[in-house]
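Quick one: the structure is below, and I'll ask about it shortly.
Of the protein chains in this complex, one is absent; all others appear in place.
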Amino acid sequence: MTVKELRETVKSLLTEGKVDLVIGWGKGTMPGTSTPVFIDTAEKADSLIFDSTCRNNLSVYFTKDRRALAKDDKKIGVLVKGCDSRSLVLNITEKQIDREKVTIIGVPCNGVVDMKKVVGKVDGKEILEFTDDSKKVTVKGREFELTFPLDEVISDSCLTCVRRDAVEYDLFIGEAREPGSDENAYAEVEEFEKLDSEERWERMKQEYSACIRCYACRNVCPSCYCNVCFVDQNDPQWIGKSPEITDTMIFHIIRNLHVAGRCVECGACERACPMDIKLLLLNRKVAKEVRDRFGSITGTGLENKPAMADFKEDENQDFIMG
Amino acid sequence: MIRIEKERIDEFIRALMETWSVYAPARDGKNTLFAPVEDPAGIDHGIFNTDKSPKEIFFPHSEVLFEFEGGEIKKVERDARPIAVWGLRGCDARSLRLLDKVFGSAWQKPDNDMFEDPYWKEKYDDSIIFGTACNEPRSTCFCNWFGAGPHDGAGMDVKVVDTGEAFILDPVSEKGKKYIGSLKGWAEATKKDVTKMKAAAKEADKAMGEVFGMDGIQEKMADLFLKPVWNDIGAKCVNCGACAFICSTCHCFDVQDEGKKGKKGKRIRIWDTCMFPIFTMEASGHNPRDMSKDRLRQRFMHKFSYFINNYDEHLCTGCGRCVIVCPVNLDIREVVREVMACEA
Amino acid sequence: MSEWQPKILAVLCNWCSYAGADLAGVSRMQYPPNIRVVRVPCSGRVDPLFILKGLQSGYDGVLVSGCHPGDCHYISGNYVARRRFAVLKPLLEFVGIEPDRVQFSWISAGEGERFAEVVSKVTEDIKKIGPAKRLVKGA
Partner (left out) sequence: MSNTYIPIQMKVERIEIEDPDKALRTFDLVFVNEEDKKNFEYMPGQFCEWSLLGLGESPFGIASSPTETDFLRFTVSRTGSVTNEIHYLREGDTIGIRGPMGNWYPVEKFKGGNVVIIGGGFAFTTLRSLIVYMLEHRKDYGDITVIYGARAPELFIYKDEISEWQKRDDIDIQLTIDNPAEGWDGRTGFVPTVTKEIAPSTENTWVVVCGPPIMIKFTLPVLSELKFADDRIYTSLERRMKCGIGKCGRCNIGSKYICIDGPVFSLAELKKIPEAF
């Protein structure tokens, strides 16, 4: 895929009237960043890009208070990576988006860059220039220039990703690859499970004590679209609003349970976190349970019911007291 | 002006710790912030702007207003020692000044007796600020948009310049002069130091991006209030509070009670932000700022219009933290540019 | 010194487990007095938030009990609840909450004896792990 192909495709969709608006990524204001752009004329399509900096999951714009976007009569096109397409599928199965009204445009993803990893590579020095291709990344700063393989700096969520290309699409720019095997997808979760209970609690406490309760994780999440989030309910108020560790932990645990069987592990939450909390570990634990117990992988088929809204009568119930 | 060789900086801080409760940049896990100093060796003098803003030293994320038991109210006594902050950048020092206009008494509206905030004043009024001049501003810095610069001393009591081998302490305020004057056993800064300081300042100024003219932004913003430009600017905002909570000048808060009625508990104030729908949601269910773009607009109106009307300054000092943390790269500089470019 | 007594939150469904508790009481069966019962219409009504709130506000353990699979008054409430608990329990263990802190059981209206047994078992388990400290506010 080339950026030119991408722009031309979007342009023709707009000029042929197949869509009224395309949500995509444009160049960000800092090296190694991108920003969501809303393209409604063919001229604007020239600002579109796609590379390893396109880390936002754009499906989020179909939910939240912009749900109006999906309910309008507008025909909307959206650029998706593999994980983003799964979010769309989930939202379609949950009747938040009308499949007919959305044009899904797949783009080939090789993983998105975690800038914190890149900054780590150059010992915290400021990066002034960032270039990448499907294999490697080059960064320049005041007194350095460094090239390294893309795989060394992609987000954790991309490292174990086996569905890099859209699972559901109307158009694909380039060639969509078949999903790989997710046999070893949860090695990190299994590592953590091996620790003893005390150790796990201490690590969690350490990790989550940095939380500033800005809810960036929730707000960038396409699966988190309640009109009023449980943490915002104030009559009665369930959860304290201060960054106190038990309130914070309860917020994160419950949020994880609310997206159980609905999380596509895109990692948008983790990348949005200003405090760099490893949020995805909990999501991945839940996803692993959902896969192992109910055989369900979120957002992989339009006909699948979300796991937590479904059941089988003779299910494993080993956790119920005998 | 005095000179402290880098090897002796711990000695200086230790002396400071005898009378002051000292806060300085430190690393906490993956993030950097201003933390109370227990051991001067733990200070990270090389940190660029801390990830968390230093406003929390004087305006904590969650602060107890008072405790209660039954109907009895008891104020919580804080550490009686005054606060000294070491290593504050110019942008953050000016942020504290701005917050002092709101909470303290540095500035009062001419026709309105503002209430003083006792919790802010008891900490800020007696504090001393050792600011660090920025030798290497970053591409996200835009303090020069607000008439300041990387080596600006506004809001500091003592400006500290790193010349490579030493820290030069240059008193800015009366309080700073008095403190530096009271010190013994430190050498005066040499002519060579002064030359180096000037060179560093020049170098730092050169590293800053171009100044963007913001004249008349407050009227411009007000004129554009109902204009569709806000739909465009607001389209990508997901309404999280990352920008506001990381901001060194955002200061809205919520007041909540923790504990049970008639029993033990406390009333606390907690950072809050206009980005959350719940911020203005009334008991009836009516929300005056219902849409995402209304809330985004409020944040920028407050910074670049309302605050100027009330306090003659922008509520932004160009530290660039929000530029870095925004999950959708909604760059505050771009917002300003877009607004200024818009025909009313 | 008398033995430490845990405080346990028991969330029981109205149609089976609560009736089971009733039967245990009417039949004068002995079981530890450590539980505080909250009656809910169905185990499907149990929001994981109830359980976490219980732990946060100082309960040493939580027992959730509903109708046996197939017996739900609302046809499928307990099936949905079962999936929810199937994820909740490992997740709580994952973050470091002791496995026995939160337990689930099925008790029918006729199983008064079983109710007494379950409560005894849960109380014993929690006595073994001691007072709750993790996730307790102010601890």
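Chains: A, B and C, in written order; residue numbering restarts at 1 for each.
In this section, a residue touches a chain if its C-beta (ideal position, glycine included) is under 8 Å from a C-beta of that chain, and two chains touch if they have at least 3 such contacts.
Being a predicted model, the structure only gives us computed values, none of them experimental.
Under the definition given at the start, what are the shown partners of the omitted chain?
A, B
Among B:187, B:211 or B:255, which one touches the chain that has been omitted from the display?
Touches the omitted chain: B:255.
Which one touches the absent chain: B:1, B:17, B:180 or B:281?
Candidates B:1, B:17, B:180 or B:281; residue touching the omitted chain: B:281.
Which residue among B:34, B:48, B:103 or B:130 touches the omitted chain?
Touching the chain that is not displayed is residue B:103.
What is the set of chain A residues that contact the non-displayed chain in the whole complex?
Counting only chain A, the missing chain is touched by 234-236.
Touching the absent chain: which residues on chain B qualify?
Residues 65-66, 68, 71, 73, 75, 102-103, 112, 114-119, 121-122, 222, 225-226, 251-257, 259-263, 265, 267, 269, 272, 274, 279-284, 286, 288-289, 298, 301-302, 305-306, 309-310 of chain B touch the chain absent from view.
In this text, only the chains that are shown with their structure count from here on.
Rounded to the nearest whole Å, what is the centre-to-centre distance of chain A and chain B, using the mean of the C-alpha atoms as each centre?
32
Taking the mean of the CA coordinates per chain, how far is chain A from chain C in Å?
Chain centroid spacing, chain A to chain C, equals 35 Å.
Would you please write down the residue numbers of chain B that are in contact with two or more other chains?
none
So in the complex, the part of chain A that touches chain C is made up of which residues?
Listed in rising order, the residues of chain A that touch chain C are 189, 192-193, 197-204, 230, 238, 240, 244, 246-247, 249-250, 253-254, 256-257, 260-261, 282, 285-286, 289-290, 293-294, 307-313, 315-317, 319-321.
Mind listing the chain B positions that touch chain A in their complex?
Those residues of chain B that touch chain A are 28-31, 48, 51-52, 61-62, 136, 138-140, 232, 235-236, 238-242, 244-246, 254, 256, 258, 268, 270, 272-273, 276-278, 281, 283, 290-292, 323-325, 327-331, 333-334.
Can you list the chain C residues touching chain A in their complex?
For chain C paired with chain A, touching residues are 48-49, 52-53, 56, 69-70, 76, 79-80, 82-99, 103-106, 118, 121-122, 134-137.
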